[in-house]
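Handing you a structure now.
Shown here: the complex without one of its protein chains, the others still in place.
Naming follows writing order (A, B and C), and every chain is counted from residue 1.
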């Protein structure tokens, strides 16, 4: 059955698998010290325009969020996030497990509003009781957001400016960063992300790798970050598995090309669904598309194609999510044309 | 250069890579719910003789130790381990990070002594102040140990009996379990391990996989263990990566065959080094071999072959470690014959 | 200057100090094992109508909340609370520090709504992703709430019923419990609290003691709770300090009498302020009163009497809080009559 369930339903880009096979018998030292890791780092530094960036490879997204947030916060600090943020809802409390509160502010189609962020920080320090409260010690964004939306360059600049004014780091969760950067509407580049944030990651798991996220500290990593990674059980013994994958993804523009492919597939999917009379719950410029279906239609459709339930829209309608990826085939989109969506 | 640095210097057994490639485009659901994970679980249950075992796949060893220990201990409990135990020394405090103390007792070539374990537990409850101390809530063993040694069936039975008497679980770290089970000297089978412990893991990272450890609860996992795994950042989105690997390793006896190969290579390595006059620091029946070299010899040898420094033996001698694995080639052992070890 | 700043601005009820002095030289064993602690426990059990209750004395409120919540939750669980709850806002993240998320639901003048609580729990288990989320493992109420309001017996019964249906404990924070029980409007007794909750505490710090909260487990405490208390740094060496105080407070009805006094003072304060034309932000039947003042009036008043800023009501008005206590004197209320509140 055709599946638009999410962007991690398939293995890895074939070039990634090929390189893993080619290098398989080379004896390499562990924990990210091998030359493939170093080569991947060098390529990422170049793409980011940050020759001094420190780069670490972790395995998965929730893990990366928890390790980075814990390593950068002081004990008495929490992380500010949208109330829809992955760290706030869908990580089984991984951030709280590290001892830090997620301080939520309202979202606007997945994004936080710079003005509200500023008001929140101002309000905190004006509160006479703030020493009895959790200090906002970092701002967490995801780009694209949980709802597939993107910040504009101007919004990121504003948020970054607020963080610098309050001297707290800005952390950008880029689990789907490739799909954000290759969106046709965006004016945000990888260099912008590197310049405006204090730490971000380039998602591999959802963009062509078997697993892996590349954490980039554009200026400087927290001291002994590797030990913090180990302490959180997040240091991969065969670091090569991550290094070789990211080295491949950042060779010959592969990461960007396969991300663009997913965007093209998403745009085609939008076209097809619009032609079939579908309404979208909100406008998403990336690879996740949110469609409002009558409950009966959704029920019928489920027999023919895999997608995910997002939320109830009203008594008789449901929001469902279709996701394209590096692996989506044009034929899969075409097949949608023949479905009965009435 | 030939390397005996450790058992994770190479990628994965070629059969594992082949299966990853063959299944690459199948759309599969995430987080360990795919049919390969289920097939792997079923095969492992059969090998363990535990039809009801609950099995979860995690990514790495330190991660597995921290998640399992935290999930099985009550808040006021710690885990008893040998003072050489991996959890006690080389995990950057990952167990303490979960809030639990590692309660160490002396090791005997890497192993704990059943009599001393019993005395420790008895002594704890006899101590009038024990309510002000950390309760021993679990016993942690590794098999093979950090020093390559193995428990006998009788020792495991004694330790298991003590744990059951004190109603605390026995956790066996099997990061190198294959090499232990295939050792020519052992009388311990996988079924024994499953019967005598309350949780153990079958190491993949060091035995032919790119990454992955199969955690086996022979009777019953802690409630909502999957959520605990997620909370620790240890739940892999593409669970298929682990399921396919373990399914392959447990097809046609592969896990055991490649483990036996490593043992044969270790025995050959012992023979060669003995013939060349080497002394061993202690007797190891598994794939890690500890050799005493004169410092000057060790220095010279380092130019020709990779091994690891273990510890100083005395003023002029050093203990070094040679490790074989599923990937070690007979030619690599033969090459040792031609080295100058005088 | 007269102060209505809060209910912990003075020392202890003189009877408490007298008993501390009288018993001062008796050599007593530590950590809550002395006969005064035991006597206090026995008296509290009788008042609660729970002959088997387990009772522990802790020092302060935030401490008690964190220790109780951590001791009763499983690792993967969080605590449900009103978004105004003390644990959610004013404890510097003490609950998150123990690794658990505070799961907030909306408040209605400080209280949670039983219907919304039920909907929250139902919704959680219906969410297909709930295994990736924090399980609701306990419900936290305060009674009186942060806003001075009280649950009715019917509301407590409903909430208790929901907790029992979902098999999660109900925890009632009674930092100001005396003031709630002695409120003229309430139909909730101490026996009701003991019957409907799974753990609660009887606040001493705010009701006549130098410090101390009596934690009551009507049926059964978590195993080795004393060790958990110690582990959190919350076990007082001189347990006598808490035992003697609670023994005194629960002798000859003292706790209830001094609580009733504070309520009478609060009612008198309401009368006086109403007569002077003040408007109340909401109706509070306990010892905290929330008054809306013009900003200029509030500014002037601050020169003559101590109260606390609560929040801005609108552009030109402020909500301020006046608190009475066991120590409030009639003359202090009378003095308010002479203030200029225009």
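The definition used in the following text is that contacts are C-beta pairs under 8 Å (C-beta built on N, C-alpha and C of every residue); 3 or more make two chains touch, one makes a residue touch a chain.
The structure presented is a predicted model; accordingly, all values stated were derived computationally and were not measured.
S.K.: So which of B:78, B:110 or B:174 would be touching the chain we can't see?
M.R.: Considering the complete complex, B:78 is the one touching the chain left out.
S.K.: Check each of C:45, C:100, C:132 or C:232 against the chain that is not shown and name the one that touches it.
M.R.: Residue touching the chain left out of view: C:232.
S.K.: Hey, which of A:228, A:254 or A:336 is the one touching the hidden chain?
M.R.: Of the candidates A:228, A:254 or A:336, A:228 is in touch with the missing chain.
S.K.: Please identify which residue in B:7, B:34, B:54 or B:91 touches the non-displayed chain.
M.R.: Of all options in B:7, B:34, B:54 or B:91, contact with the hidden chain holds for B:91.
S.K.: In the complete complex, which positions of chain C touch the hidden chain?
M.R.: On the chain C side, contact with the omitted chain comes from 1, 3, 5-6, 8-12, 14, 17, 20-21, 23-30, 59-67, 91-94, 97, 205-206, 210-211, 227-228, 230-238, 240-241, 306, 327.
S.K.: Which chain B residues would touch the chain omitted from the figure, given the whole complex?
M.R.: Contact residues on chain B toward the absent chain are 76, 78, 89-93, 96-102, 128-129, 131-134, 309.
S.K.: For the chain that got dropped from the picture, name the residues of chain A it touches.
M.R.: 31, 70-71, 74-76, 99, 131-133, 135, 223-224, 226-228, 230-231, 235
Here is the rule we go by: only the chains that are shown with their structure count from here on.
S.K.: Is the contact between copies chain A and chain C built from the same residues on both sides or from different ones, judged by whether over half of the numbers are shared?
M.R.: Result for this pair: same.
S.K.: Using only alpha carbons, which chain's centroid is the nearest to the whole structure's centroid?
M.R.: Located nearest the centre of all protein C-alpha atoms is chain A.
S.K.: From the mean C-alpha coordinate of chain A to that of chain B, what's the distance rounded to whole Å?
M.R.: 33
S.K.: CA centre of chain B versus CA centre of chain C: separation in Å?
M.R.: 50
S.K.: Roughly how far is chain A from chain C, going centre to centre by Cα mean, in whole Å?
M.R.: 42
S.K.: Residue numbers in chain B touching 2 or more other chains?
M.R.: In chain B, the residues touching two or more other chains are 227-228, 230-231, 235.
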